[in-house]
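The other protein chains are all here in position, but one chain of the complex has been omitted.
As written, the chains take the letters A and B, and residue 1 is the first residue of each chain.
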Amino acid sequence: MTEPNVSPLLSVDDLVVEFHTEGGVVRAVNGVSFAIEKGATLALIGESGCGKSVTSLALLNLVRPPGKIASGTITYTGDDAEARLITDWKSSSEQMRQFRGAEVAMIFQEPMTSFDPLFTIGEQIVEMVLAHRPKTSRSAARDIAIDMLGLVRLPQPEVLIDRYPHQLSGGMRQRVMIAMALCCGPNLLIADEPTTALDVTTESQILDLLRQLQSELGMAMLFITHDLAVASEVADDIAVMYLGYVVERGAAADVLSSPSHPYTRALLDSLPKIDTDPASRLNAIKGMVPTPDEMPRGCPFHTRCREAMPGLCDQRLPELYACGQGHQARCFLVDPQLEVLRG
Amino acid sequence: MSDTRALAADLEPEIETMSARPTAILSVRQLMWRKFRRNRLAVFGLVVLTVMYMLAVLAGFVAPYGVRETHQQFPRTSPTVIRFIDADGQFHLQPFVYAITRAMDPETFSMVSVEDTSVRYPVELFIRGTPYNILGILKSDVHLFGVEAPGKLFLLGTDTTGRDLFSRILYGSQVSLTVGLFGVILALVIGASVGIISGYYGGWFDEIVQRIIEMTLAFPQIPLWLALATLVPPTWSSVQVYFAISIVLSILSWGALARQVRAMVLSLRTSDFVRAASYANATPPRIMFRHLLPSTMSHILVIATLTIPSMILGETALSFLGLGIKAPMTSWGVLLNEAQSVQVILQLPWLLSPAAFVVLTIISFNFVGDGLRDAADPFSR
Partner (left out) sequence: MSSTMNEPTPLAESSSPLLSVRGVSKHFVLNGGVFGRAKSTVRALDDVSFDVPHGASVGLVGESGCGKSTMGHTIMGGLSANSGEIQFDDPERGRVDIAYADSELRRHVRLNIQMVFQDPNASLNPRMTLADLVAEPLIINKLLPKAEIPPRVAQLLEQVGLSPRYMDRYPHALSGGQRQRVVIARALAMNPKLVVADEPVSALDVSIQAQTLNLLKDLQVEHNLTYLFIAHDLSVVNYFTDETVVMYLGRVVETGNTRTMFKAPLHPYTAALLNSVPRLGHGKATEKRAPKGEVPSAVNPPAGCHFHPRCPYAQPICSTEVPPLRTISAGRQARCHFAGELPLVAAPGQSAI
């Protein structure tokens, strides 16, 4: 896709995040690696509890105790082409604070909780602008805020700016959230299930907006979702997570059209399609996701996998094996040595 | 059928692994207890209160003297010092006290108690003394500690008539610690029932109840208590007065409780599980007492725990003003009533020690209440 000598905007290597709870150490993120190219979108998909949100928080060094980044590196290469090792920075350092918002910004599923109900949305955007550009005057910051509201296609931004969060609909709040995230011109936008709480119509408007903004502003996106169809509409690349592991990654079209990991295949299978016979049963995945404190031995998915090979999958953890151009899966079935292993 | 059987088989292993998790098998109550234990202050409060109530029950055994026992030769005696080292600087393994004698204070020309270092009385455990009975069933004359007569051990000194204050505080706690409890139970039963019914049915009943509650809450507490307490006929026996005072105390507390319960019921009433119960034809009493009451119970307990202190203070205040518990019954308020004048406080500061017990109890109840408040929502992290 890009020339090999250009380093990606963000690269995550072997990231491990642990939570130290009463019941012991829980590994919510287990050796995750991925890269996000400049201007591209990576979708992180998986069922709830598989570690998507924790991964995204780790990128901004926002994992709170009892959780912490146990090992791994996160490298960010911004406009100045200088590689910065974010994992070396302290969570509360000035560097990190400037980094959040100015280089990487984040939006969440429920925007209401990210707003202060006592202030108008204008005041909150202005605060955000001033925090990153202290030299701006208040009135200039307000103009920026109005521009941003216009950018996210909100009607009558000069009126809306004086509204309180609760006076807006869910879709409008999500737009304001995006405006706030973009006001410092980040290179990467992390969107954690930004449309999950919205109706299909509003969801499709927000997805349209994000796509348009991305092509206008040239920013990259880490888009977290549990909905494969949504991922297919926004993503260039996809990483599928299960129990804290990345089990498959590659270009979106490859992963969705020729899924190589049984989990990805099963997820796609379990969705009702337009041509699914209504009289038939869906191809459900058996059982449920184990909680991370009961991590199965061997391949994390073997307890639910239709193709699991006893004696192999329940004993050893498969690596990420290449199964196509830039396409890898964590499954022995794509291990070139499979025949040897089966003996 | 075979399909669902297959489904059941699919789910089996996953439930199996679940059983390994400790939280999986615990009830809500057990989860709450786990959470409560994590709050150190709450556990401290609970321990203090347990000790307090045990002391109240075992007052006869722990107190060295009886509640009405006067030591006429030793009025206004300061707390007896328990010593290990005698006047000659010699160490004794068994603690002892000196004998007390009366002497003329050369400055004030009044009789005061002084230590007579020539006579030692060792402090002994399980010593025989004044007979007592516990809860009206267990008769005995063995006391936890004391000294052989004619030695005296006044742990917290004596009052103007020569009664041992420590013993009286223990006996007084029987009244002070229970008058609040009884009042709270009364307020709880009234408040919870009224709150649940008015929250569940709403309508005119709710309107009337709300107005009544507003009225009771608008009254200034102390004057109303005073007014009600003066209504208690002076001819009533001390037991009757005790119950009358509990009722007076609960009259003002049930309203606040009913309000909070009502607010909780209002939000629970439209919750899915209550709707589900009514769609299963559950009758209103069943919904109120099987579903709403248990769901509000933990919060009710929190409110109750936080109400007891104000009731204890209420009793103390009324008795302090001479309108509550009356002699011969003793309570912390009655004891403090005797420490009223500045004169007394200056000369006999130990008479204020019941206040320390009041404070310790109140703080402990508040700690426990805070702990319960956190525990009432056991699913939050």
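What we mean here is this: contacts are C-beta pairs under 8 Å (C-beta built on N, C-alpha and C of every residue); 3 or more make two chains touch, one makes a residue touch a chain.
Just so we're clear, the structure is a prediction, and the values are computed from it rather than from any experiment.
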{"item": "Hidden-chain contact residue, picked from the options A:T113, A:T201 or A:Q337", "value": "A:T201"}
{"item": "Option from A:T21, A:Q95, A:Q156 or A:T276 whose C-beta touches the chain left out", "value": "A:T276"}
{"item": "Hidden-chain contact residue, picked from the options A:G78, A:G171 or A:P318", "value": "A:G171"}
{"item": "Interface with the undisplayed chain - residues on subunit A", "value": "41, 47-48, 169, 171-172, 199-205, 207-208, 211, 226-230, 232-236, 252-253, 256-257, 266-268, 270-276, 278, 281-286, 288-289, 304"}
{"item": "Residues in subunit B touching the chain absent from view", "value": "1, 3-5, 7-8, 10-12, 15, 18, 21, 23-28, 31, 271-273, 275-283, 286, 291, 294-295, 379"}
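In this text, only the chains that are shown with their structure count from here on.
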{"item": "Separation of mean Cα positions, subunit B and subunit A [Å, integer]", "value": "54"}
